[in-house]
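Below is one structure, written out as structure tokens; the observations come after it.
A protein chain is absent from this complex, but the other protein chains hold their places.
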Amino acid sequence: MQLHINKHDDIVVIEIEGEVDLYHSPSLRKELASQINHGEKKVLLDFEKVKYIDSSGLATLIEGLQKMNKSKGKFVLCGLNSSIYDIFEVARLDGVFIVKNTQKDGLDALK
Amino acid sequence: MQLHINKHDDIVVIEIEGEVDLYHSPSLRKELASQINHGEKKVLLDFEKVKYIDSSGLATLIEGLQKMNKSKGKFVLCGLNSSIYDIFEVARLDGVFIVKNTQKDGLDALK
Amino acid sequence: MARCCNSDTIQLCISSNPKYLKLVRSVILQSALIVGFSEKDSRDVTLAVDEAITNIIKHSYMSSYDKKIKINVNFRDEYLELVLRDYGKKADPKTIKSRDLKDVKPGGLGVFFIKKIMDNVCYDMSPKHGTKLILKKYFYKKNCMDNKEG
Partner (left out) sequence: MARCCNSDTIQLCISSNPKYLKLVRSVILQSALIVGFSEKDSRDVTLAVDEAITNIIKHSYMSSYDKKIKINVNFRDEYLELVLRDYGKKADPKTIKSRDLKDVKPGGLGVFFIKKIMDNVCYDMSPKHGTKLILKKYFYKKNCMDNKEG
């Protein structure tokens, strides 16, 4: 898994590439925590290039969301392909996260 | 591995999809033999969708080429990606087969 | 579904290091595809096994990465069977359960996915050391889900 991080004004866009499992989720967790601790209030996670996620990845996202909620920020996901979205749906997380189709939609939702 | 077979006038185009290894090469061998025995003199093998080939696959191609030469026909390959082409080169088969870039180039060479 | 094989077994043995998860996933995915499951079902079975191995690493071996995990893939006539063997701490079966989905919190989804995806999930605690987790998925769903647990 690789993380590509860009800033669009006050929005931090994290593009995730690869597989988010027990091996890779710690570095995503670390990145999210550091962005939030650093005071960022708007984070967009782009899943366009994510091929796989398991419950460790989901746990990491829930942790990020809850941290962000505590600091009154906004946390948006975008670009989930259908098999990734399935997993969110099965775990009833589709209603828990704000999920947008494209990165553009995600940015709009955060503006 | 799947074979998709089309005819363009007197040219038989066989599009190979997948992996040509010991498991799958027998069905390619059978198809080539049946086309040649059936009297076809122009065969184009399109490798565009071939992800992997090993020596069983190469052996099958050499057998096809030699059969075709015996029956005074023409046998052309096209669409090899660079890692597949590498394998032909290492085995010094790049000079043994007629190898074209695109299916169009392959058809032109057989017209 | 085009099934091709009689009873047959693949064995894979790894150490309990998360870096091998991807390799395990590719073995399970290939196995499910070979035996004729759809792409979707094969991905699901792969997720279930990933979750089970993740739990072994986290809970049975408390995240030490040099312990042994054995994975048997058994191709049976009516189902695909995955047997995961560890030699770590045995769990109290009562603690192996997924959280309430409505109680959103980090964690607690692994067992949920395993039970959701597989037709039969059995934690066999009878070995002297460690646990034998037996997961089955049938090729054709039975009418009465009589073998559905949990």
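So that you can tell them apart, the chains are marked A, B and C in the order they are listed, and the count of residues begins at 1 in each.
To be clear about the criterion, a contact is a pair of C-beta atoms (placed from the backbone, for glycine too) under 8 Å apart; a residue touches a chain by one contact, two chains touch by 3 or more.
Source: prediction; values computed, not measured.
The missing chain, though absent from the view, touches B, C when the full complex is examined.
Seen from chain C, the chain kept out of the figure touches residues 4-5, 8-15, 17, 19-20, 22-23, 26-27, 30-31, 34, 66. Taking the complete complex into account, residues 19, 21-23, 52, 54-56, 58-60, 62-63, 66, 83, 87, 90-93, 96 of chain B touch the chain not shown.
Note that in this section only the chains that are shown with their structure count from here on.
Chain-to-chain contact here is organised irregularly, matching neither a line nor a ring nor a star, and falling short of all pairs touching. By number of C-beta pairs in contact, the leading pair of chains is A-C. In whole angstrom, the spacing between the mean C-alpha positions of chain A and chain B is 46. Remark: chain B and chain C have CA centroids separated by 41 Å (rounded to whole angstrom). Mean C-alpha positions place chain A and chain C at a centre distance of 27 Å. Within chain A, contacts with two or more other chains are made by no residue at all.
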